[in-house]
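Take a look at this one; I'll ask things after.
Missing here: one protein chain of the complex. Every other protein chain is in place.
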Amino acid sequence: MNETGARPRRLELGIGAAAAALLYLLPTAGFSDYVMAVATSACAYCILAVGLNLVYGYTGLLSLGQVAFWGLGAYVAALAAVDLKWSIWAGVLVGGVIAGISGIAVAFSSLRLSRHAFAIVTLIFALLMQLIARDWSEVTRGPLGIPALPQPTLDLPGLGRFVFDTPARYYVLMLTLALASIVVVYSIVHSRIGRALVAIRDNEALAESQGMNTLHYKLLAVGVSAALAGLAGGLYVFHLSVVDPSIFDFAYTEATVIMVIVGGPGCFWAVIASSIGFSILPEALRVTDRVRYVLYGAILVAAMLVMPKGIGGLLQQRRIAAMRPRPGQGGT
Amino acid sequence: MSAAAPFFRVSGLSKMFSGVRAIDDLSFDLERGSITGLIGPNGSGKSTTIDCLSRFQSVDNGSWWLEGRELSHLPRHAIARAGMSRTFQAVRTYDSLSLMDNLGLAAQEHEGVRWWDALVHGRAARSADDAARLRTAELLEIVGLTRLAESPAAVLSYGQRKLLSIAAAMMAAPKLVLLDEPVAGVNPTMVLRIEALLRLFRDRGVTLLLVEHNMGFVMRLCQRVIVLETGRILADGDPSAVRDDPRVLDAYIGRSAAGRAA
Partner (left out) sequence: MELQYLLQLAANGIVIGSVYALLAIGLSLIFGILGVVNFAHGEFYMLGATATYALVALLGLDYWVSIVLVMLVAAAIGIALHDLFLKRIGRHEFERSMLLTLGLAMILQNGALAIWGADPKFVRVPALSGLISPFEVRIPLTRAAAFAAAIAGLFGLIYLLHRTRLGQAMRAVASNPTAASVVGIPANLIARATVAVGLAMCGLAGAALAPIYTVHPLMGTLFVFKAFAIVIIGGMGSLSGAAIVAFALGIVESTVGAYVSLSTTEGIVFAVMIAVLLFRPLGLFGRGLRV
């Protein structure tokens, strides 16, 4: 099973490109604004899930603080646009960078201790961020947040000014970021870097004894996923046109975790499919928020008891079992 | 360092575990290209020595040098890059990765490929991959696992994993390899296979220090045997001399005799 380290296969790239083209054409199908909004949030969750998969699925580090970086990117972008009058694009970019750096800082300080410390510190960090957003009113405007955020505009030379003011146009923006994130994480995962991350997950002591500076790789994984989350948050918040402390709600973390667990930690496409599924399904089934999270909880419990590797993991196990030499066949 | 610097030197190694001296002022040198066995009754500090030398255990005191370069304060991964690799008593492999990847990883950090280059599969990455692939194929051939090259390590039997882990330890052309009970728990055929394997690597210039309980294996393979007892060197010499040393017999047998009397 040479999943990591192998160069991207032509078939996968081809299918990916075709799928991407189709997704871009989605707005032309005349769906309602509501559908477009759901699609936009699906893109956002996709980015969060892919990032968490990189950190937890591939590297084995449970991070319960993705939402902290998502929210941090959101606030930075919003504040840059409103207080500093920067262009939205610059604000989002800086939000992503700051989120990435915070991720590295949190990881660096806690990973020297253990993965467990990392899990708890990321959790508390997310809580702290929410508290700061609520309390540091001078900067964050407190519990009510910053309303009436401007809309992103793009000045194309010769083509005039393009304003992203409809859900359909926003979807295209979010889709672009999602596809870019997928490409970035795909490249990492299918390179020798990705192979190193899996090595860390599978047997860190062995990796260290083979000359690997595991801390560097872990910081890379966390930094990339935090930056992507920050970019996503920064971009998404202009779609919401308001940013308030609820951007740091633990519910985002819960949903993202479910997506990764059900898809299968370390399974690339399964997690993407899972994130889209979990974004669309509750809307399609019209369940209330509360019932949705009860179901998520039940799924999480069931998964931990029965299927901790998710659907993708189950498929992988079948493949491995099929490969095992049958008794009496070679070997020792 | 002077021209007479030993290939590998350990000096004053000491380690205490909750009041018990696991290793007590241990000092010895190793010659280049030798195979040395480290034996002793249970609790004599053998595995602890390997853990300390590879920095998987902290030491209370002591230093050690490889080809004149001090390793005592280097982080684990730097020790590997300095040319010392090891295997583990509880065999370690990357279960979800293929055998090729298992071996590829063992060499990966020694190839000096930059992250950016790795990400875009640039020239440096590709040529490193090609070189690694050749070496991997050769090693898999030597240990007889070519047929399973693309399979995940999870499908291997225990003995096959031992072979894989030894191959991995050799992958980055190490100068010194520490082997922690390389034949523990394997059937007699496999013991001979591993013995031949280690002899082959010695012939290629790798120096070996191995910890083992299997006396026959140690006596056949090693040119020199160091016997530890309660963290100190009890005897040190060629296998037949050590085997006949009454103090060594006493340490192994005398102990159980004392136990029976008590």
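Lettered A and B in written order, each chain numbered from 1.
The definition used in the following text is that a residue touches a chain if its C-beta (ideal position, glycine included) is under 8 Å from a C-beta of that chain, and two chains touch if they have at least 3 such contacts.
Please read all numbers here as calculations on a predicted model, not as lab measurements.
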Fill in the blank from the handout: Listed by label, the shown chains touching the absent chain are A
Practice task
Kindly state which of the options A:R9, A:H116 or A:H216 is in contact with the chain not pictured.
Solution key: A:H116
Handout entry: Candidate in contact with the missing chain, chosen from A:I132, A:V184, A:L215 or A:I280
Key = A:I132
Completion exercise
Residue list for chain A contacting the dropped chain reads 56, 62, 64, 109-110, 113, 115-117, 119-121, 123-125, 127-128, 131-132, 134-135, 250, 254, 257, 261, 288, 290-294, 296-301, 303-305, 308
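Keep this in mind: only the chains that are shown with their structure count from here on.
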Problem - In the complex with chain B, residue positions of chain A that touch it - result: 1-2, 4-5, 7, 187-188, 191-193, 195-196, 198-199, 202-203, 205-214, 220, 266, 316, 320, 323-325, 330-332
Handout entry: chain A contact footprint on chain B (complex, rising order)
Key = 54, 56, 75-78, 80-81, 85-86, 88, 92-98, 100-101, 104-106, 108-110, 113, 115, 118-121, 125, 129, 147-148, 150-152, 154-157, 159-160, 168, 172, 186-187, 189-190
